[in-house]
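Entry: chain A
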Amino acid sequence: MTTHYLVLSALLFAIGAIGVLVRRNAIVVFMCVELMLNACNLAFVTFARQHGNLDGQIIAFFVMVVAAAEVVVGLAIIVTMFRTRRSASVDDANLLKN
Partner candidate 1 sequence: MPWLSTLMAVPAVGAVAVAAVPKRNETLAKQLTFAVSLVVLALAAVMAAQFNPGGDRLQFTETYSWIPSFGIHFALGVDGVALVLILLSALLVPIVVLASWNEAAGTPEAPAKRSVKTYFALILVLEAMMIGVFAATDVFLFYVFFEAMLIPMYFMIGSYGGAQRSYAAVKFLLYSLLGGLLMLVAVIGLYVIAGKNTFLHTELIGAITDPGVQRWLFLGFFIAFAIKAPLVPFHTWLPDSAAQAPAGAAVLLVGVLDKVGTYGMLRFCLELFPDASRFFTPLVITLAVIGIIYGAIVAIGQTDIKRLIAYTSISHFGFIAMGVFAMTTTAGAGATLYMVNHGFATGALFLVAGFLIQRRGSQYISDYGGVQKVTPVLAGSFLFACLAGTAVPGLATFVSEFTVLIGTFQNRTYLVAAVIATFGVVLSAIYMLWLYQRVAGGPPSEGVKSLGELNGREKWVMAPLIAVILALGVYPKPLFDVINPSVTQTLSIAGVTQDPEPTLNVAVQRGAGQ
Partner candidate 2 sequence: MQPAEIITETGGVIGASWLMIALPAVGAAILLLFGRLTDRWGHLLGTAMSLASFAVAVLAFVELLGFDEAERRRQVMLYDFLPAGSFHVEMGLLIDPLSISFALLITGVGSLIHIYSIGYMAHDEKRRKFFAYLNLFVAAMLVLVLADNYLGLYIGWEGVGLASYLLIGFWQHKPSAATAAKKAFVVNRVGDFGLALGIFTIFTTFGTVAYKDVLANAGAAEQVTLTVIGLLLLLGACGKSAQLPLQSWLLDAMEGPTPVSALIHAATMVTAGVYLITRSGAIYEGAPTAQLVVTIVGAATLIAGAIIGCAKDDIKKALAGSTMSQIGYMVLAAGLGPIGYAFAIAHLIAHGFFKAAMFLGAGSVMHAMNDEVDMRRYGGLRTVMPITFATFGLGYLAIIGIPPLSGWFTKDSIIEAAMHVSPVLGWVAVIGAGITGFYMSRVMFMTFFGEKRWASDAHPHESPKVMTWPLILLSVGSVLGGGLLIAGGTFAEFLRPAVGAPEEPLAFHPVSVPGIVTIVLVLAGAAYAWTKYAKSPVPEVAPRGSFLTTFARRDLYGDALNESLFMRPGQWLTRLAVFFDNRGVDGIVNGLAAAIGGTSGRLRRIQTGFVRSYALSVFLGAAAVVGALLAVGSF
């Protein structure tokens, strides 16, 4: 039973990771990052359930809170970038280079 949840979690994580690596649109990259976070959450909750304590569930809540905060900051940056550059491609974000 647990194995199925974990396999699903690993699949979700892999999809998210590949998305981060191959996509250029900042929004999509962002969603993929969220996907990876949620895959982790799923794994945490699974383990919590299996071991019968609440530690994993609490960590999952923490991850959600942090992810929410991250989304706020990240989306703000992406919106600002889009406003100044008329593009949401991560490859155009090269101001720090030279």
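Worth a mention:
Please note the rule applied: a residue touches a chain if its C-beta (ideal position, glycine included) is under 8 Å from a C-beta of that chain, and two chains touch if they have at least 3 such contacts; residues count from 1.
Selection rule: all candidates are chains of the complex that A comes from, given by their letters.
Being a predicted model, the structure only gives us computed values, none of them experimental.
Shown alone here is chain A; of the other chains of the complex, listed as 1 or 2, the one that touches it is 2. Only residues 17, 20-22, 24, 29, 90-91, 93-94, 96-97 of chain A touch candidate 2 when the two sit together in their complex.
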